[in-house]
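One protein chain omitted, others in place.
== chain A ==
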Amino acid sequence: MIDSINPTAKTVGILLGSLILGLTFQWEVNLTITLLGLIFVTTSKRAAPERLLKIMVPILFVSISYFFTGWIFSSEQALFSSSQTDLILPSGRDLINGLNLGSRVLAFAMLGISYSLTTDSKELIASFIQQARMPMKMGYAIFTAVNLTSLIRREYDNSKLALQVRNIPVKPFDSKPLFTMMVRMIRWSERLSLAMESKGFNEDRVMQLKMTVKPMDIVFMVGLPIAIALLGFVVF
């Protein structure tokens, strides 16, 4: 279902939903949103299970690290607010605080994954250009960079190798290969823009891919933030 939502509507819906989620502080809401995110991803044809698993591992890791921090280093305010609820023993307040923090990260991440894994890159940029008034130049520059990512990665490795063959040591965050890459990127941007403009690229370019906004997109854009607000402020 989420695959067919207009990318701009999906962006606005998930963005507002995430902001409202940020205003809630209950682990029950976070876990419900996590479940909702999982439903979005598992019902999507675009989200490959292997890719989902690959992304889930670091997320679970970050979530666990926040859980431990919330558990071991609770603030007094957090303990006070958890004591207002009737669900825990005094000794379990730190644990609930950890659960709140850990599940919060998980909920944000699941909303994020259900956006990034179910959105087609071409449709996203086309929709931003057509519905969100993104400049054509910006959209195509992003396309270019995304398509050149593997080449840029190879160039970066080559620039490190070039230094090493000259017996110049390269540390993990060394600025020397970065400098080489900056020079290359300046040159590439000049040549690419010349090439694109010589092929007739301009702001009036007509896009083959036409993105439309359907009633279902509006329902998603408005419905998701409202659902999260209801969960956070009424249900739990």
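Going forward, contacts are C-beta pairs under 8 Å (C-beta built on N, C-alpha and C of every residue); 3 or more make two chains touch, one makes a residue touch a chain; residues count from 1.
As a working rule, contacts and distances are computed from a predicted model.
Enquirer: Report the protein name recorded by UniProt for the chain absent from the figure; options are "YIEGIA family protein", "L-lactate dehydrogenase complex protein LldG", "Energy-coupling factor transport system substrate-specific component" or "Protein SCO1/2".
Expert: "Energy-coupling factor transport system substrate-specific component"
Enquirer: Can you tell me which of A:1, A:35, A:72 or A:235 touches the chain that was removed from the display?
Expert: The missing chain is touched by A:72.
Enquirer: Which parts of chain A are in contact with the chain that was left out?
Expert: Interface with the chain not displayed, on the chain A side: 11, 14-15, 18-19, 22, 25, 51, 55, 58-59, 61-62, 64-66, 68-75, 77-78, 97, 100-101, 104-105, 108-109, 111-117, 119, 121, 124-125, 135, 137-138, 140-142, 144-146, 148-149, 152-153, 156, 172-173, 175, 178-179, 181-183, 185-190, 192-193, 196-197, 201.
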